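For reference, the structure I am asking about is given below.
== chain A ==
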Amino acid sequence: MTEFNELSRQFQISDLKEQRADLHFFHASKEHAVAVLTSLKEKYGYTHLVFFTVVDHLEKNEFHLTYMLHNYEKHHDMGVVVKIARENVQMESIHHLWPAAATYQQEIREMYGVEFPGSPGLYENFALEGWEDIPPMRRDFDTKEYSDKTYYPRPGRESHDPREYMKENLYPGEAETW
Partner candidate 1 sequence: MVKEKENSKFPPLVDGKSQYDLTSGKYLRVWQGPQHPGITGNMSLELTICGDEIIDCKTHVGYLHRGFEKLMERRKYIQCFPVVCRICVPEPDFNEYLFAACTEELAGIQIPERAEWIRTLNLEMARLTSFLMWIGGQAGSFGMGTIGQWTVTLRDYMLDLFEELTGGRIYHMYMLPGGVRADFPPGWINKLLDTLKTVEKTLDDVELAMMHNAVFKMRAKGLGIITPDMVDKYGITGPNARAAGVARDIRKDSPYLVYDKLDFEIVTGTKSDAYGRCEVRIKEMYQSIDLIRQIVEKMPKEGPFFTKLPNVLHWRIPAGHTYKRAECTRGEYGFYVQSDGSDKPRRTYVRGPSYTHAVALMEHLAIRTNIADTAGLMVSLHTYPPEIER
Partner candidate 2 sequence: MLTSILTKALYTLISFFVILNYSLLLLGTMARVRAKVQGRIGQPVWQPYIDIIKNNARRSGVTHGIMFYLGPVFRLAGGLGTYFFIPVIFGSKIFANFSFSGDVLLVMYFIFFGQLGMALGAGESGHPYSPIGVARGLAQMTAFELPFSLAVIAVAAQYGSFSITEIVAAQQGGWQNWVAFTNPFAMAAGMLAFLGMSMNNPFSIVIAPQEIPIGPPTEMHSSFLGMLQTNRAIFNGAKMVLFMNLFFGGAAHPNIFIALGIMIMKTFLIYLYVVFVGVSFPRFRTEQSIRFFLGVPTLLGLIAVIQQMI
């Protein structure tokens, strides 16, 4: 990856991983991430912001911000992963690079509570309205518990652990052979 090698001379980036011939991921530090994105866009032709999202790693106490860029000349995807701590998360906004990014940032603010100072319309409602709990896409939010206590579940729905259920009811004699 020539792009990666050239960029790594200037910026703190690491862990290049080839998923497919046309898809690479690497990690960038929080401070350099926007600069890396800018040079990928301006210098290396990754002009298309495919998506921007967050993966919650609760056990590591980290958010992985994932930017996916696409190069139309080489038909190549580049995923830039930025690890940041889960408390009071703030990240630089990229809406000046892609106007459409403001929508992604608005959604991420609502779903994960990541702040992007300066991003237009950041605090407006995106999908939720009047949400009072912790941001719902965080992994410590239990959607079933919330649903049970809020939405009057109709009695009669049970869920079984499939393995146990099959053992007991469907194939009582054969379970040991699995």
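The criterion applied here is as follows: a residue touches a chain if its C-beta (ideal position, glycine included) is under 8 Å from a C-beta of that chain, and two chains touch if they have at least 3 such contacts; residues count from 1.
Selection rule: all candidates are chains of the complex that A comes from, given by their letters.
Keep in mind that this is a model prediction, so the values were computed, not measured.
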Touch-positive candidate for chain A in this complex, from 1 or 2: 1
Chain A to candidate 1 touching residues, read off their complex: 19-20, 22-23, 25, 47-51, 53, 55-56, 66, 68, 72, 75, 77, 79, 98-100, 102-104, 125-129, 136-137, 139, 141, 143-144, 162-163, 166, 178
